[in-house]
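Note that this complex is displayed minus one protein chain, with the remaining chains in position.
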Amino acid sequence: MSELFDPVFGAEAVTAVTDDRAWLRALCAVETALTRAAARIGSIDQAAVEAVEKAAAALAESDPAELGRQSRAGGNPVIPLVTVLRERVGPGAADAVHPGATSQDVMDTASTLIARAALAVIGPDLSACADAAADLAAAHRATAMAGRTLMQQAEPTTFGALAAVWGAGLDRAAAGLASVAAALPAQLGGAAGTLAAWHPHGPALVAAFAAELGLPAPDGVWHTDRTRSAELAGALGTAAVAVAKPATDIVLLAQTEVSEVHEAAPGGSSAMPHKQNPIAAITARAAAAQAPGLVATLLAAGAHELQRGAGAWHAEWPARTALLRAAGGAAARLRVSLTGLQVDADAMARNLARLGPDHPSTGHAPDLVDRYLRGRPR
Amino acid sequence: MSELFDPVFGAEAVTAVTDDRAWLRALCAVETALTRAAARIGSIDQAAVEAVEKAAAALAESDPAELGRQSRAGGNPVIPLVTVLRERVGPGAADAVHPGATSQDVMDTASTLIARAALAVIGPDLSACADAAADLAAAHRATAMAGRTLMQQAEPTTFGALAAVWGAGLDRAAAGLASVAAALPAQLGGAAGTLAAWHPHGPALVAAFAAELGLPAPDGVWHTDRTRSAELAGALGTAAVAVAKPATDIVLLAQTEVSEVHEAAPGGSSAMPHKQNPIAAITARAAAAQAPGLVATLLAAGAHELQRGAGAWHAEWPARTALLRAAGGAAARLRVSLTGLQVDADAMARNLARLGPDHPSTGHAPDLVDRYLRGRPR
Amino acid sequence: MSELFDPVFGAEAVTAVTDDRAWLRALCAVETALTRAAARIGSIDQAAVEAVEKAAAALAESDPAELGRQSRAGGNPVIPLVTVLRERVGPGAADAVHPGATSQDVMDTASTLIARAALAVIGPDLSACADAAADLAAAHRATAMAGRTLMQQAEPTTFGALAAVWGAGLDRAAAGLASVAAALPAQLGGAAGTLAAWHPHGPALVAAFAAELGLPAPDGVWHTDRTRSAELAGALGTAAVAVAKPATDIVLLAQTEVSEVHEAAPGGSSAMPHKQNPIAAITARAAAAQAPGLVATLLAAGAHELQRGAGAWHAEWPARTALLRAAGGAAARLRVSLTGLQVDADAMARNLARLGPDHPSTGHAPDLVDRYLRGRPR
Partner (left out) sequence: MSELFDPVFGAEAVTAVTDDRAWLRALCAVETALTRAAARIGSIDQAAVEAVEKAAAALAESDPAELGRQSRAGGNPVIPLVTVLRERVGPGAADAVHPGATSQDVMDTASTLIARAALAVIGPDLSACADAAADLAAAHRATAMAGRTLMQQAEPTTFGALAAVWGAGLDRAAAGLASVAAALPAQLGGAAGTLAAWHPHGPALVAAFAAELGLPAPDGVWHTDRTRSAELAGALGTAAVAVAKPATDIVLLAQTEVSEVHEAAPGGSSAMPHKQNPIAAITARAAAAQAPGLVATLLAAGAHELQRGAGAWHAEWPARTALLRAAGGAAARLRVSLTGLQVDADAMARNLARLGPDHPSTGHAPDLVDRYLRGRPR
């Protein structure tokens, strides 16, 4: 995270649910859920559960930097987290900490919690963008403007038809993300993914564990099947595409020589008071531009060796977090840009007049708006 | 395409449905469908339709290089294609060629046809990979082997459990691709995406056009909403991940010092007859490795300006074709690798013995196989 | 290659030196050079050398598809190439074919030849772009236009100053590529990179081999040190950036509402005769847009395992060829766009007038042009 730059890229809200504190809380929540689930099916007594709950709750609010330093030696924060938890609960309850699990169980499940929290921020922002686009489409279903292909004036269309294209992409992206989010499961497999430590109660434990966290139970142990990660990356990349399109159009339509739209609160310049920079759209583009490379990183890290990736697994962590922030930031900034976007129908008419008096009509543009509005998901 | 290298990367079958000939045929098929659809709702007479059908059928088998040379001036092959078609049908039927359409209608719809044809190759190859993985899982549900995390022996698992992880990823990827493929629609909007030339019959024309080609009718004009392209890219990237995982494992398990699996027809070496290179898995990895960068290219090209992308649209063509070939090649090569994969249970046992006599059992590994097999899609 | 699409992306010239035929010739040239070099230091007699020369010359003109089909089994075309060559020269000279070498020696050296041939096309195109930019800078050093920051009019500049920025980037990219090209060496190491078969004459053989091909001798065996590949990728990516910048500006300045520049031969539209699409710049952007993802692919494929990459090596081949074509195509298309670019100084003045009468001067813009022109490489 960067307190200096996150606001520029709209990332604060996603950062708040994906930062060190959020990770530490998620890791502790997962350990607590595991202890509770193991207690449900096994021999951990209630006192030990309470000791773990208490220790985990305290650790969740401790200094992440301290845990970070201890994470270097083993390559992930779960190893020192477990050590600290066991120390804190004391020998009587040490066995109740992290019973039968492996670091990846805790990291992957925490990553699911983090991703779902981030998607709970991104989704509504995307939907708000789509709603704003739909409102613009409805308000301007018949507002004629020049259609521009290859950035040359071509034939008339309406601003509403353009906004409907924006909205359709945003709706599609939001639906795709929601679908992926709903399916993100817990992870539990133990050291080699065989649930060996809990045999023969492994499946029951997995179900209890997922239920504790409100997550779907997985249909298997997916330690090294990263197609879920790839699907999430793809859906976030699609969201970035859906945002980048209207953001780019707004920047183009706001050009001095075009001046057909203006943001409600354009960015200024200390040196040039006449400037009206569509800064929300500009920074939405910048945030969205982070996505393709990050998606590539996650896909390239998809082939985890045998029973645990020797680097590819770790490589997912920063890339996934950055991708969540990029997609979320893009949506947040576009939401600002679209909300209250000022549409200058007169300027549209003036620019359109360049096409000459006998240019064709706007055709089905208004009908396409109507059709889009009728077909929107609720 | 490359006749020299395609076989190495398993791309021949996808290349055959995505090469210049395939494109030329698809473009001609789209023009024919458009003429037929326009005839259904309008004033094109049957003689003109037949003239177009005949000219397009002939052009489809002409030299793509000739059309290629003529494509440079306008930046896409549809412009010269329409010119040639109009010349060939003569003045009496020239208006029946490309009526009311724009180049992007034809390119995007042809691209849909091409993608669906490629997915009709890739899908079965992915499914065959999944079936082969499932067969291996079933056959070796209890074949003990060392589980290796971070490439170090950890605890036992079974080869079947590993193969089930492979299969689960492959099944997921195949399902995702099938879902995307089924939704890829036709494209028709005319010069500025308003269906102006066909007003008030635009929607009827679009429906007829799509029906002619056996494609879903679009729910709007998606010239510059490229979220569909992004979804397709994501699904192909996920397929590459699903392939790269087992391919990597096979290469690792086939190492001289591990020797737990062997391909049925390993690659040799003229200089070193003792070598048993798992070449199908190796080249599957190589093909899959093309995917992440190509997905990034398609996502980065997702923000098409206003009513037609000024470069981003064109940028999709080579990247999408290359991505289809990469994913398809990866699946084709993995299919060869998995089919008849030789599993050396004795070697697995020998290697596992390094863990010592009192290592834990294989836990739920066999159960996980059973669960995977029961839950497979049909 | 694609005869249908290469002309759109300007790739014909690079394709001609990177296609199947070019590869087959390069592979045969390398085998011939190896035989000659081995003869220089060893016991291969002149008759055998001539037999290899003759057979390789004939094979170089044979059907690449046939060799392609035979390449599948071993994963590269060198294995069947050597088999065929040995058959053709007969038992008496079979030992003179591919003496002591490994497939990667031949592939990597051929790849160097191919890359250098491509760079001999790309370099002049980049330089011609830079020259055209310099000519525009000189001709318009004082032609006032609106400077636009964040696509909003800001303060005046001159068109010459903008063209000088274009030229500076193109000069820098051309110099970087030339530097990388000059250093690309031959590869020779034998089966495990130890030059074992030629001991104690290995270094002499390597020198003779490189000299036969007119290539720098390598300073070691670089089979699995791919930093050279990474540097080439980076230089090609930089070239794509240098091209994309002026191409983007031309598209923006050619917009209907701006109309400050026009290509000499803009693309038309069958439906809309008024359109003046800057199609060379548009397709230059499209070609350049392929580069970032391909660079990522080559970088991600940079960690070749131990003494030969098991997939990463193979993954370089299609990506490097595609990257050469993308960078070359981008330069070729930009060259067309810049050559004869029409600059409308009146339109620039009209648009600039929006800033009002008391806007600042063009400052040092003309001086920056002069400085750029003086500092250009020769």
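As written, the chains take the letters A, B and C, and residue 1 is the first residue of each chain.
By definition in this document, a contact is a pair of C-beta atoms (placed from the backbone, for glycine too) under 8 Å apart; a residue touches a chain by one contact, two chains touch by 3 or more.
Quick caveat: nothing in here was measured; it's all calculated off a predicted structure.
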Request  = Tell me the shown chains the invisible chain touches, ordered by label.
outcome  = A, B, C
Key: Sole contact to the chain not displayed, among A:Ala208, A:Leu294, A:Leu324 or A:Leu338   = A:Leu294
Contacting the left-out chain in the complete assembly, out of A:Arg40, A:His314, A:Arg350 or A:Arg376 = A:His314
Full-complex contact with the absent chain, from A:Arg36, A:His199, A:His262 or A:Arg285 = A:Arg285
Key: Hidden partner chain, residues of chain A it touches   = 1-9, 19-20, 23-24, 64-65, 67-69, 71-77, 79, 82-83, 98, 102-103, 191, 247, 251, 265, 267-272, 277, 279, 281-287, 289-290, 292-297, 300-301, 310-315, 317-319, 321-322
Remark   = Those residues of chain C that touch the unshown chain are 75, 102, 104, 147-151, 154-158, 161-162, 164-166, 168-169, 172-173, 176, 190-200, 202-203, 219-231, 233-235, 237-238, 240-242, 244-245, 247-249, 252-253, 285, 288-289, 291-293, 295-297, 299-300, 302-310, 360-365, 367-368, 371-372, 375
Key: For chain B, residues in touch with the removed chain   = 146, 148-155, 251-252, 254-258, 267, 269, 272, 274-279, 282, 292-293, 296, 300, 351, 354-355
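Just so it is clear, only the chains that are shown with their structure count from here on.
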Inquiry  = Tell me the shape of the graph of touching chains, choosing from line, ring, star, complete and other.
reply    = complete
Message = Centroid of chain B to centroid of chain C, CA atoms only: how many Å?
response = 28
Query = How far is the middle of chain A from the middle of chain C, if each middle is the mean of its Cα atoms, in Å?
reply = 37
Remark   = Each of the following residues of chain C touches two or more other chains, namely 251, 267, 269, 272, 277, 279, 282, 292-293, 296, 300
